[in-house]
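Provided herewith is a single structure, encoded as structure tokens, for subsequent inquiry.
All protein chains of the complex are present and in place, except for one that has been dropped.
This part shows chain A:
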Amino acid sequence: MTATTERAVGSDVRRLEGPDKVRGRAPYAYEHELGAQAVFVALVQSTVARGRITAIDSAAATAVPGVLAVLTHEDAPRLGDVVEELRVLQGPQVQYVGEPVAAVVAETSEVARDAAARVQVTYESGAPDVVLTADRTDLYAPEQLMAGFETDSVIGDVDTALAAAPVSVDVTYTTPVQHNNPIEMHATVARWDGDVLRMWDANQGPHNLVPVITEAFGITADQLHITSPHVGGAFGSKAFTHVHQLIAGMAAKVTGRTVKVELTRQQMFTLVGHRTPTIQRLRLGAQPDGTLTAISHEVVEHTSQNAEFAEQTATATRLMYAAPARRTTHRLARLDVPPPTIMRAPGETPGMYALESAVDELAVELGIDPVELRLRNEPARDPERDVPWSTRNLVACLTEGAQRFGWAGRDPRPGVREDGRWLVGTGVAAATYPTRRRPSEARIQAVPGQPYVVSIDASDIGTGARTALTQIAADALRVPLDQVDLRIADSRLPKASGAGGSTGITSWGPAILAAADELRDREVPPGGLTVTGSSGPGEEAEQLSSHAFGAHFAEVRVDRDSGEVRVPRMTGVFAAGRIINPVTARSQFLGGMTMGLSMALHEQTVLDAGRGHFANHDLAEYHVAAHADVGAMDIHWLDEVDEAHNPLGAKGIGEIGIVGAAAAIGNAYWHATGRRVRDLPITPDRYFG
């Protein structure tokens, strides 16, 4: 085998599977053709938000030619001890509009859908409770937040410091329910081969699903085989097990057939989670020179009756800026809504929108440039954990971004710049996202004269992870890219963490490095050699505070007659550790910034308070940014290598692009119009409010 000294890491490599994807040769879960025997599932969903099923009449559905089975809570297979939100078709209780109450299995998807419409369900129901307010009397403090964060953090006497502050702001921001809308709808193909459950599934990591699915069906990990070679976007909505995967397994068991389940776009608004709405009160106190003396960030958000999802909304506030007195709190209301879930940078995305908007408002109160105000409050160490940063380059992101964007000399006055009928403004916001790694294992098989087979149950949900891992493996093995045969996304491969929390590269990459280390300087016998390596969080997690940082700058134009908002240009500068593949990395930053723009201007799921359903549950009415909404995107990153955190020096880039982007746009909107919109999204009607 030829050794190479040319480094693949850091060079532009086009997606290895790109040609297959554009030619339609890369099968996604639903597209696995398994012969003519596949049958199809259609779901019957609850029309009430809380209540009990008093009767189900499936006779008319069963009578439709081609129908094989109708599963209801009365006769569906019993599931093992799974969490409440996954106990689908296990009882008469209904906890949200859209909850599956029956599943029809038929020879074609059309017949299944037709029959599903014929199932008659009678409910005993009560009025839904779906409206989140900050003055609800039933708000409670969860034991802890997502990802293990403490619910509250308090340092110093915040109220006294706020009262004493010469300059302060006290402002409340709200963000609406938002929904992940990956292009690929969630889909599962399931078949029982004897007592082995085989699934082709769209997810963010087959191993993520193994504990729940084995428990649900009373099988061992050896009796479950999940693959998901290509996934068409996820953003968090495919991280966990959802009910459709269990229904697929049940339907396959009952019918003895290969079963295909694909959610409709409308069903994705109830069955695979959403981002909780938030109500966030921000209070900041400062000296006249801009030195922060107090930070208070109080969050109210919702979760469902059947699950506790406590989004870590204010956790970024714990580390962004120095201040002696500081407090963050999170309170939840349990509402008659479907379970919330992860949506790109859960916590940081809504939380940094509020914090970075409040910092802008404080800058206005102080008469200090908002870039300068941030620079003046840069903490030398993590201000709450009191540990050093592994690397922190927020200052460089802000200064570099300001230069690229042309921030210098900005007139701070709002509502004074006109270009024809457009009101023009600019805004800035900071970004951050935690750097973590999770336990992962990798295996390398070496056979003389053949490419190395590198196996790890990693996932490529459209990010380019397959390509980046191949680059990492090639360098570790000192071979060209075509001498690496990477195998991922299969529950029978070495266990790895899921694609989430921007942890893929920092978790999987070091595991591959560790395996390659095992091979180094070893003679590969003619029969080949197999080595393994593993990686996981180490001392750095306790001893250092590790985060990516960034800065967003936006120009906003608002039509003075219609209130329409345009963002002709944005600049994003990021310090996110070693960049493995610039071409796919740029797409991650670009996608994140675009999703942040979409959050600022468009995305909002409306809960009907009387009926309890998400009323705008399709892509015609739930707007995401269209191409015409996205202007010039200037994307840049700093040379940063964080080897104190992990041997690759990488930080993870899937999420930081969205964090803070909405605040930069909201701040620019204020600068353009003089109007501070504190409730997202900034749709044209806000101009007339």
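Simple rule for what comes next: a residue touches a chain if its C-beta (ideal position, glycine included) is under 8 Å from a C-beta of that chain, and two chains touch if they have at least 3 such contacts; residues count from 1.
Operating definition for what follows: contacts and distances are computed from a predicted model.
Here one chain is missing from view; checked against "Autoinducer 2 import system permease protein LsrD", "Xanthine dehydrogenase YagS FAD-binding subunit", "Methane/ammonia monooxygenase subunit B" or "Acyl carrier protein", UniProt names that protein "Xanthine dehydrogenase YagS FAD-binding subunit".
From the options A:12, A:57 or A:110, the residue with contact to the unseen chain in the full assembly is A:110. The residue from A:623, A:636 or A:676 that touches the chain not shown here is A:623. Residue-level contact of chain A with the missing chain is found at 45, 47, 110, 113-114, 117, 266, 421, 561-564, 566, 601-602, 606, 608-611, 613, 615-618, 620-621, 623, 625-629, 683-685, 687-689.
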